[in-house]
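Just below is one structure, and these are the notes that go with it.
As you look at this complex, bear in mind that one protein chain is not there, while each of the others sits in place.
On to chain A.
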Amino acid sequence: MTDPTRLDGDPGEGILSSLEHMDAGERAEHDAAVASSVAPTRVSTVAQGETLLAVDGLTVRFGGLTALDDVSFDVKRGEILGLIGPNGAGKTTCFNIMTGVYRPTSGDILLEGRSLSRMKRYRIIQEGVARTFQNIRLFGAMTALENVVVGTDARHRTSVPGALLRLPRHHREEKEGVEKAMALLEFVGIADRAADKATALPYGYQRRLEIARALATEPKLLCLDEPAAGFSATEKDALSELILKIRDDGYTVVIVEHDMRVVLGVTDRLVVLDFGRKIADGHPDEVRRDPAVISAYLGGAIDEATPAVAEGDA
């Protein structure tokens, strides 16, 4: 079958109506077609399994408060790295540095060897670090599809003259953007609400839409900030499945998450922060037996994650 996301097919046959009439084989083929049109197209200078992002001696101070204290870790290309720790450990601060929201007091962040810490925020996204937000931040008055197309625009170059005169590049980018955005909406499983305003979507759909918008920028590294917050157990499982699907499609993922079921279910490696310092770094099975981690969770603030760690051990 042809690529289902192309615009130049028969418009009478919508993706959704055609999905209903597919048998399992056709469905798998269809999903593969969607996944391949969503897969990253950018060439990375780093081989699979090598260091994609290096966090190097990162220190951040807000006045007297040291939010991050000499934190170093690597993210390898193709892995899902979990960044965990009790509340206030500095996880989101770390994300904010990685995406240029804050500047580090000292230390550096290197993506494929290039420093991000002096770059403008939108340049960092164009370089290849995209993120979602702990508290969902969509463009409320836009449709779901339009939200995702904004993400694809990060890779586009049309500006006012091109759009005003509708030059060929504008047409090419518009078409490419919409096709990619449609594929992404289907990839994250919300294509049926593409035409709805973002604010009108159910909570779970909004979270998925944020992921689609971030993926639309064709990131080399995708940062998910508590993507499972407020989800039911079923939704968490579906989300874990999606995160694994994103990795399998060729993306590298860093995830900040409190829910241990999600964290242990998807991550290949964990970095644990406590009071702004890194206290552990390794395979999830090792990390959760680490005495320093256990004491940070049990001895520190009472955290929702605590019982989950114990349960995981049982």
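Keep in mind that, in the parts below, contacts are C-beta pairs under 8 Å (C-beta built on N, C-alpha and C of every residue); 3 or more make two chains touch, one makes a residue touch a chain; residues count from 1.
As a convention for this text, contacts and distances are computed from a predicted model.
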Undisplayed chain, where the name is taken from the UniProt record, one of "histidine kinase", "Ferredoxin reductase family protein", "Amino acid/amide ABC transporter membrane protein 2 (HAAT family)" or "ABC-type multidrug transport system, ATPase component": "Amino acid/amide ABC transporter membrane protein 2 (HAAT family)"
Selected from A:Gly49, A:Gly113 or A:Gly140 as touching the chain missing from the view: A:Gly140
Option from A:Arg118, A:His171 or A:His283 whose C-beta touches the chain left out: A:His171
Selected from A:Arg42, A:Arg103 or A:Arg121 as touching the chain missing from the view: A:Arg121
For chain A, residues in touch with the removed chain: 7, 9, 11-17, 99-101, 120-122, 125-126, 130-131, 133, 137-143, 145-146, 149-151, 153-156, 158-160, 162-166, 170-171, 173-175, 178-179, 181-182, 191, 194-195, 197, 213-214, 217
